[in-house]
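Next up is a structure, given as C-alpha cells.
Missing here is one protein chain; the remaining ones are kept as they sit in the complex.
Going by the order they are written in, the chains are A, B and C; count residues from 1 in each one.
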Amino acid sequence: MPTASIIGASGYTGGELLRLLLGHPEISLQQVTSRRYLGQYVYQVHPNLRKRTLLKFTDPAILEPVDILFLALPHGEAQKHIAEWASLAQYIVDLSADFRLRDPAAYEAWYGKPHAAPEWLEKFTYGLAELHRDDLRSAKYISGVGCNATATNLALLPLLQADLLDTARPVIAEIKVGSSEGGAEPNPGSHHPERSSVARTYAPYGHRHTAEVIQESGLRGVVLTMTSVDMVRGALATVHGWVKPGVATKDLWKAYRQAAKANPFLRLVKERRGVYRVPEPKILAGSNYADIGFDLDEKSGHVVSICAIDNLMKGAAGSAVQALNLALGLDETTGLDFPGLHPI
Amino acid sequence: MPTASIIGASGYTGGELLRLLLGHPEISLQQVTSRRYLGQYVYQVHPNLRKRTLLKFTDPAILEPVDILFLALPHGEAQKHIAEWASLAQYIVDLSADFRLRDPAAYEAWYGKPHAAPEWLEKFTYGLAELHRDDLRSAKYISGVGCNATATNLALLPLLQADLLDTARPVIAEIKVGSSEGGAEPNPGSHHPERSSVARTYAPYGHRHTAEVIQESGLRGVVLTMTSVDMVRGALATVHGWVKPGVATKDLWKAYRQAAKANPFLRLVKERRGVYRVPEPKILAGSNYADIGFDLDEKSGHVVSICAIDNLMKGAAGSAVQALNLALGLDETTGLDFPGLHPI
Amino acid sequence: MPTASIIGASGYTGGELLRLLLGHPEISLQQVTSRRYLGQYVYQVHPNLRKRTLLKFTDPAILEPVDILFLALPHGEAQKHIAEWASLAQYIVDLSADFRLRDPAAYEAWYGKPHAAPEWLEKFTYGLAELHRDDLRSAKYISGVGCNATATNLALLPLLQADLLDTARPVIAEIKVGSSEGGAEPNPGSHHPERSSVARTYAPYGHRHTAEVIQESGLRGVVLTMTSVDMVRGALATVHGWVKPGVATKDLWKAYRQAAKANPFLRLVKERRGVYRVPEPKILAGSNYADIGFDLDEKSGHVVSICAIDNLMKGAAGSAVQALNLALGLDETTGLDFPGLHPI
Partner (left out) sequence: MPTASIIGASGYTGGELLRLLLGHPEISLQQVTSRRYLGQYVYQVHPNLRKRTLLKFTDPAILEPVDILFLALPHGEAQKHIAEWASLAQYIVDLSADFRLRDPAAYEAWYGKPHAAPEWLEKFTYGLAELHRDDLRSAKYISGVGCNATATNLALLPLLQADLLDTARPVIAEIKVGSSEGGAEPNPGSHHPERSSVARTYAPYGHRHTAEVIQESGLRGVVLTMTSVDMVRGALATVHGWVKPGVATKDLWKAYRQAAKANPFLRLVKERRGVYRVPEPKILAGSNYADIGFDLDEKSGHVVSICAIDNLMKGAAGSAVQALNLALGLDETTGLDFPGLHPI
C-alpha cells in the first residue's frame, strides 16, 4: 500500500486531509508535521480524531521518504522547498495556492510577487478531477484548488462544456462563504461577536481565486464577489451570466444532467417543491459532493448557475484526495464516501 | 397630539411599529387589532413590550376613528377595505404591498391578479423618504416599502441621482436576507434545523420587490436574486452594474457623500482598515439607518454598490414612521433615534 | 446478509438510520416506509442521500418479512402494532419511547396513559450498549434510548460503576439541547427568528427522559433540567452530584479512564490547555462517540460530570445500530466509523 505524509497538518485543511487519509483504505499514513504543535497528539488539535489515532506531530525538518507527500502549508511555503520535497516522494499534492496557476506572470499579477520556482508550474496538474480527469491519471504533481474557484468552476462547467454561455458578456460569481475559509488562526474579523450573524461583502473584486477561474474557464471578464455569512463550512456560488441567443431551459437541463452523469461527485439539485429545491452547502459538510442547479430567464438570456460545496472538502482536501486517487489508478471516489448529514 | 391605531399588529412588522409608536413623542397610540390574538396582551405576542404597555389586541371590526391608521396586514387585505378605513382616519399608512405600485397593470403582472381598488393606487405616495421627501410632506396616503426593494433602491440612489450609471446595461441586485423577512408564521423552510447555517438562493428571479425597484429607479432590466442566510434581521443588497464611460472612483465618492449628507438615515461606510469597512446589516438591528458603500473597477466600469438595512425598520416600520413624520410636519427622525447595538 | 426495513423513515431519526444502514457492510436495506411521502424518493426528504440511493418511501401497510425491523415512529405507535410487526421479523429495534421502560406503572406515570402492550415491556432490552452489552448479545427486541437520558446516563456511568457517588444526595442534570431534538415538524418555538440565539430553559422538571435515567441509574432523586440553545445537533449534560466522603480527584480519573477503556465509543476529554479541554457536542455531529469529562471540588464533594453526544446518533440511531450489532454477533462499531468533523 502506498505511504503518505502530510507537511503542515495543523490547520483546517490539514485536519480534513488527516481525517480522509486515516479512513482511506488504499493509503497508509506515516508522518504528519507541525512546527507549532511539535510532539503533541494530533487529536489535541483536531479533537474529532481522538481515539482514532495516536499520531503525534513531528518536525518537518526530519521527513522520511514516502510515496506521496501532501503539502498543507500557508501560501508561499511550498514553492520555496519544492525541489527538496520532490526528492522525497514520487507524488506531490500541494494544497496551497503555489502551483495552481500555470502562468508565472499570472501568479505575480495576483499574488503580488514573482514565483520562487516558476519552472515547476508546468509540471503540476490542476487538481480538479471534473476538469482534468484524464491528465490526472498520469500526474505526479498535483495542485490543490481554491475553494471559491472550485464552486465557480463547477457552476460554469455544464454551461461551458455544452457551449451555452455567451462568453463575450460578463460573468459575475456572487460567493457566500463560511468562517472556516479564513483558516484556523483567530483575527479581529473572525471574533465570534463580530462574525456571528454577519453578511459582509468583504471583497467585491480582486479575490485571488479569480485567477484560477480565468485559467480554467477561459473567461477573461469573470468577477468573484465575496460575502461572509454565518456558517462554518460551505461555499455557495451564485453565478450570473448570459446564454447564447436561442438557448432554452431544456438545453440547460440537458447540460446539467450530462454533467451530473459524467462526474460521480456532481449532483443536480432542482426540485419544484419541498425545502430542498436548490443547492445548499450546509448538507455537504464533510462530503465531497458539489451540488449544482440553475435558472434561466429565457426572455433576457440571463442565467443563474448555482454550485454549493464544502470548502474544506470539494474545495480543498476532498478534491486533493480525489485527484490523487486518479493518479494512483484507484476509483476516484475511494475514501470519499461520507454522504453528509441532514439535518445539520 | 395626533392619535393612531394599528390594524393587524401581531406580525413582526406590526410589532416593530408598536415599539416605535409607543416610544414616539408626537403620536398617541389608541388601538391595536388582531383577530387571532383578540383579548390578549400585546406583550404576550411581542415579549419585548412587557412592562411597557398594557394594551390588548382588539377586534378589527370595532375600530374607533383616529387621525392615523396603520395597516400591517398580509398582502391583499388592505385593498379590499381601503375605502372603509379611509373614512375613519385622515392619514393611512399601509405597510403591505397593496399600494406600492402606481400602475395597475404592473400590480397584476407581479402579483398575479387584478388589483381590487386600482383607483386608489395613484392616491398613495411611495413611502421612501429618500426618494419622495417633498411629496410626502403633503401626503395623506402613504404606502410601505418592500425591504429588498429598499436595500436595492438605496444602493442605486447615489448612482442614479448623480447620473453615473449606464442604465442600458444590466443591473443585478444580489440580496442576502434574514429569517424575519418570512414573517412570524412557521413553515418547513423556517424550521430551525433547516434554516440554521443556510445559504439558500431561493429566488434567482421574479421576487415581487423587483417591481418596486423598476418603478422607483426606472431601470427596466434590473434583477433581484435572493439568498437566505443565517441571521434574523437584516438585508444586504450587493448591487452590480456598470458606470458610464469615464466615471472614476472620485465621482462615486462625491455622489455617495452627497447622498449621505442629504439624508439623515443614510451613512457612507467605506473604511480602509479595521473590521467595519463595509456596510453590514447586523449592527443595524432596531435602527432606521441604511448604510451604503461602493467599489468600482475603473478598468471595466463594473461598480458594486452595497446597502445594508434592518428589513423590519428601514425596510418596513421605520420607513413608514419616517414618511409619516414628514406628512405630519415633524422632523423626519422623530421617534427613530435608536442607534443600533454593537456587538450583536 | 441479514435484511432490514425501516417503518417511519421520514423524520430526523429515521433519516439518520437510513444513512447508517445504507453504509452498513453487514445489513441489506430493503424497504423504508412513510405514509406522508409515499412514492417519493428518500433523497427528496433526506437530501444528503441524493445519488446514494434510489429507494422510495413505500406504504407501511404492505411490509415484506425481513430479518430486522426498525421502528422510527412517533411515540405511541409502536405499542399498538408490536405483535403484528414482531410476526414479520426476528429482530425488532424500536427507536420510540414505547419500550424503554420496563415498569408499566412508570410508563403510565410519565407518559400519562396506560401502555397498550404492557406484556411486551419485559421482552425488550434497553438499547444502550454501555449499560447492557451482555444482554444485548442475546436480545431480539431492542428499545431505543432517549437522547437526554443517554447523555445523563453516560455522564453518570463512571461514577456509578466505580461506586463513587453519594446516591442519597440530589443529582441535577442540566442539559443543553439543539433544535433537531424537536423533530422534523415545524412549530412556533422552532421558527428560526424565535429559535436562533436562544437560551430557553423550557423544562425545569418533568422531562420524560427522566424516567429512563431513574430506571437505568437507580437514582430516585435525579432531575433533568432542559435548556434549548442555538445548535442543530447535540446534547450536553452537565450533571451535578456529590461524591461519597473521601473520594478524591484521582479516584475519578481512574473511574473515567476505565469507562473510556471499556467502551469503544466513550472518550475521556479533560485537557489542561488548548481550546478542546472539555466535552462539546459540536464536533460529534454524525459520530457515535460520547465524550465525557468531570471536575471535582474536593472540599465540598460536589462533582460535575459532563457528557456530550450527537442526539441523533449516540442519542438515537447510532446507539440503535450499535445495540443491533451486538445482537447480530458483529463488532459493535460496525458501520459506525464516521469520526465527526472539525471544524463544524
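As a convention for this text, a residue touches a chain if its C-beta (ideal position, glycine included) is under 8 Å from a C-beta of that chain, and two chains touch if they have at least 3 such contacts.
Everything quoted here is computed from the prediction, not taken from an experiment.
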Check each of C:Q79, C:T125 or C:T238 against the chain that is not shown and name the one that touches it. C:T238
From B:H46, B:R100, B:H115 or B:H240, residue that would touch the chain that is not displayed: B:H46
From B:S287, B:S305 or B:Q322, residue that would touch the chain that is not displayed: B:S287
Listed in rising order, the subunit B residues that touch the chain left out are 12, 15, 19, 22-23, 44-52, 180, 184, 197, 232-233, 264, 267, 269, 271, 274, 276, 280, 283, 285-287, 289, 291, 337-344
Where the missing chain touches subunit A, by residue: 12, 178-180, 184-188, 190-193, 195-197, 230, 232
Which subunit C residues touch the hidden chain? 170, 172, 174, 176, 178, 188-189, 191, 193-194, 196-202, 204-205, 221, 223, 225, 227, 229-232, 234, 236, 238, 240, 274-275, 277-278, 280-282, 295, 297, 300, 302, 304, 306, 308, 343-344
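Here is the rule we use: only the chains that are shown with their structure count from here on.
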In terms of CA centroid distance, which chain is the most far removed from subunit A? B
Between subunit A and subunit C, what is the gap in Å from one C-alpha centre to the other? 35
Rounded to the nearest whole Å, what is the centre-to-centre distance of subunit A and subunit B, using the mean of the C-alpha atoms as each centre? 38
On subunit A, where are the residues touching two or more other chains? 197, 232, 274, 280, 343-344
